[in-house]
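Note that one protein chain of the assembly has been removed; the remaining protein chains are unaltered in position.
Here is chain A:
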Amino acid sequence: MTVLHLKGVSRTHGTGENLVHALVDADLTIEAGELVAIMGPSGSGKSTLLNLAGGLDAPTSGEVLVEGTVLASLNKKRLAALRRRSVGYVFQDYNLVPSLTAAENAALPLELDGLSAGKARKLALAALEEVGLDAKQADRFPDEISGGQAQRVAIARALIGERRLVLADEPTGALDSHTGEEVLKLLRRRCDAGAAGLLVTHDARHAGWADRVVFLRDGKIVDSSAPLAGADSLLEGAGS
C-alpha cells in the first residue's frame, strides 16, 4: 500500500532575483514497510522535501498524498489531525517543549488526540524505554537531560502510537555512533512492522539501513534505484 506519494512537487521561495528552486518536480512513492533515505549536499532540498511530505509546508505546484489523501484538500483542522495521528516527525533540531517532562513530551501527540493522561503516559514510558530511557529519565525536563537523550525523546514522540509515516531529518545528529545505530535499528523495525519511513541523512552508514536511497542535487531527484543510464552518455563527444 502506498503511504506517501509526491506527484510533480515543486517548491520555490522568493521571487525575481531572489527566486530559489528548493525542490523541482519531485516524484516519489513510498510503500508501507519501506524505509527510504534521502541524501544530497547541503541546500539540495532534503528538509524541504520532508516538510512537504509531512504537510508542514505546502508545495508551489504538484500534489502530496498521504495514504491516498491529497493534503491540499484538507482544511486546517483535518490536516492537523492527520499530522497528529498518522505522521511522526523527528526534526534536525529536536523541538521538545521545555516546560514538559520527557514523558509528557513523548505523550503529547496522544494527549492532543484525546487519549486519557494515564493511558498516554503508559504508552510514552514504553516508547521511551524502546529508545533506551528509563522511568527516572522520563520525568526530567529537556534541560535536565543530555542532547543525545533529548534526541531520543524526540524519536520516541515520533514513533508513539500508530504512526504510518515516520519522517526523520538527521535524527542521529547528537547521538554517539552506538546510540545512532540503535535509533536506525528502531526505525528499521518500525518499517518492517508496516510503517513507511523517510530518513534524511548525510551518513552513508545510516543510509545502509534503507531499502532505497534517493539522491537530491539542486532540488532535483537523482534516484539511485532507477536503472543507470547507458555508459555511452558518460563520454559524450569524446573521441569523435
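The rule is simple: a contact is a pair of C-beta atoms (placed from the backbone, for glycine too) under 8 Å apart; a residue touches a chain by one contact, two chains touch by 3 or more; residues count from 1.
Keep in mind that, in the parts below, contacts and distances are computed from a predicted model.
Peer 1: Can you match the unshown chain of the complex to its UniProt protein name from these: "PadR family transcriptional regulator", "Dihydrothymine dehydrogenase", "Methanobactin biosynthesis cassette protein MbnB" or "Cell division topological specificity factor"?
Peer 2: Its record in UniProt gives the absent chain the protein name "PadR family transcriptional regulator".
Peer 1: Determine which one of A:66, A:103, A:120 or A:210 touches the chain that has been left out.
Peer 2: Considering the complete complex, A:210 is the one touching the chain left out.
Peer 1: Take the complete complex as the reference. Which residues in chain A touch the chain that isn't displayed?
Peer 2: Looking at chain A, the ones touching the missing chain are residues 41, 185, 188, 203-205, 207-211, 213, 215, 222, 224, 228, 231-239.
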